[in-house]
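Presenting chain A:
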Amino acid sequence: MAIGLQLLVQICQMALVLALAPLFAGYVRKVKAHLLRRQGPPLAQHYRELLRLLRKDVVLADSASWVFRVAPYLIFATTWVAVSLVPTFAIGLIFSYAADVIAIVALLGSARFMLALAGLDVGTSFGGIGSSREMLIASLAEPAMLMVVFTLSLLAGSTQLSSIAASMQASDVGLRFSIALALIGLVMVALAENARIPIDNPATHLELTMVHEAMILEYSGRHLALIEAAAYLKLLLYVSVIACVFFPWGIAISGQGPAAYFAGIGVYLLKLAAGGFLLAVFETAIAKMRVFRVPDFLGAALMLGFLATLLLFVTLAG
Partner candidate 1 sequence: MDRLALDVAHLLAGGLVLVSFMLLYQDRMTGLVNNFALHALVVSLSVAWQAHIQHAPHLYITAAIALIVKAIVIPLALHRIIVQLGIHRTIETVVGIGQTMLAGIGLVALSIMVMLPITAKAGTLTQQDLAFALSVLLLGLLMMISRRNAVSQVIGFMSIENGLILAATGAKGMPLVVEISVAFSILIALIVIGVFLFRIRERFDTVDIHALHQYRGEQL
Partner candidate 2 sequence: MTDPGNFFVGAVLIIPALSAGLLAALPDDRLTARLNVLAALLTFLAATVLFFERPATGRYLIVDDLNVVFIVLSTFVGFTTSVFSGSYIAHELESGKLTPVYLRFYHAMYQTLMFGMNLALLSNNVGLMWVAIELATLTTVLMVGIYRTPAALEAAWKYFLLGSVGIALALFGTILVYLAAHSVVGEGLDAMAWNVLVKRAPEFDPALLNLAFLFLLLGYGTKVGLVPLHAWLPDAHAEGPTPISAVLSGLLLNVALFAVLRFKSIMSANPGAFAPGPLMVSLGLLSVVFAAFMLYRRHDIKRMFGYSSIEHMGIVTFAFGMGGPLANFAGLLHMTLHSLTKSAIFYCVGHISQVKGTQHMPDIRGLTVSHPALGWGLVFGVAAIAGLPPMGLFMTEFLIVTTTFARHPLLAIVLGLALLVAFGALLLRLNGLAFGDPDGGRAPAKASFAPVVAHFALVLVAGIWLPPALMAWFQHVAGLLR
Partner candidate 3 sequence: MALAGLLWCIGALLAISVAAIPAARHRWGTPAVYGSALCASTIGLGLALASLLGGGALLGALTLPVGLPWLGAHFRLDALAAFFLVVVNLGAAGASLYGLGYGSHEEAPGRVLPFFPAFLAGMNLVVLADDAFTFLFTWELMSLTSWALVMAHHRRPGNAAAGYLYLIMASFGTLALLLAFGLLAGPAGGYAFAAIRAAPPAPGVAAAVLVLALIGAGSKAGLVPLHVWLPLAHPAAPSHVSALMSGVMTKVAVYGAVRIVFDLLGVPTWWAGALVALLGGVTAVMGVLHALMEHDLKRLLAYHTVENIGIIFIGLGLALAFGANGMRAAAALALTAALLHVFNHSVFKSLLFFGSGAVLTATGERDMERLGGLIHRMPLTAFVFLVGSAAISALPPFNGFVSEWLTFQAILVSPALPQWLLKFLVPAIGALLALSAALAAACFVKAFGVTFLGRPRSDAARQAVETDRWSLATMLILAALCLVAGILPGYFIDALAPVVRALAGAQLPRQGELDWLTIVPVAQSRSSYNGLLLFLIIAFAAGLGAEAIHRWASGVSRRSAPWDCGFPDASPATQYTAGSFSQPIRRVFGSVVFRAREEVNMPPPGDLRAAQMHVRMRDVLWDAFYAPVAGLVSYVADRLNKVQFLSIRAYLTLVFGALVTLLTVLAVWR
């Protein structure tokens, strides 16, 4: 029966992230608007948009194939599963041992693979431009991500997010310069992966510099809703990863009981609020860069990760 209970908690977590994701995206948008001295759309705007899209008919391009129609479901499902493997309010949930952080990154890679194919499916020039650039950014982000993972695994002796969080929570890790470097690296990767400024602008259309939006240009209706939901989930995923790895305080441990879980949820919401605020501030403060500056940006992230590893070797040896 214990498995049943664990499964229930896991399902709750999946439901929670699904419910929170549009809200978080909306929250970030709201904060940004406030920073720009605008009113901004209401926090629930993203829910409405999703519902509206779901009600609308789908307009498929003549040349679209089944890949185009299947991709949204797979993208959504893969991203959702990936989020469900990340510790949000509690560590050690039942699914969390199905995949470590490398597998989570790879799952997101699967989603991106489908999305990029969907971008090419209709056979228009904008879809292609989006896919092409998306894959460039991803291929540069992954090594950087791996170096961050390497640093973390060196510290925690694990690539399992739950184990890492538990290990970071323990006091013996202490505050190290390497961790700061890894954090910066991970944030940079997260910005790139989520099509945020300065890599991409989530609020733009009809610009030659767009990446994510170009890929989904042909999507409409329920398909678009799924893809948008997946994008929100992915943003939440990265913030959750950063939160659980670098700021693991207050996170519940699986099996501690409902009280701890609720406390964990409370702390998690606070962390999201702080993270979203910082993201908004960052995005407001910085300009979008040219596509061909992106390699420099991600190269810097890679260097930071590598530097973090090397410094860690030094401190561990000392």
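Regarding selection, all candidates are chains of the complex that A comes from, given by their letters.
Things worth noting here:
Criterion: a contact is a pair of C-beta atoms (placed from the backbone, for glycine too) under 8 Å apart; a residue touches a chain by one contact, two chains touch by 3 or more; residues count from 1.
Keep in mind it's a predicted model, so treat the numbers as computed, not measured.
Screening 1, 2 or 3 for touch with chain A: in this complex the touching candidate is 3. Residues 14, 54-63, 65-67, 73-74, 76-78, 80-81, 84, 95, 97-100, 102-103, 106-107, 109-110, 112-113, 116-117, 119-129, 131-133, 135-136, 138-143, 145-147, 149-150, 153-154, 157-160, 163, 206, 217-218, 221-222, 225-226, 291-292, 295, 302, 306, 309-310, 313, 316 of chain A touch candidate 3 in their complex.
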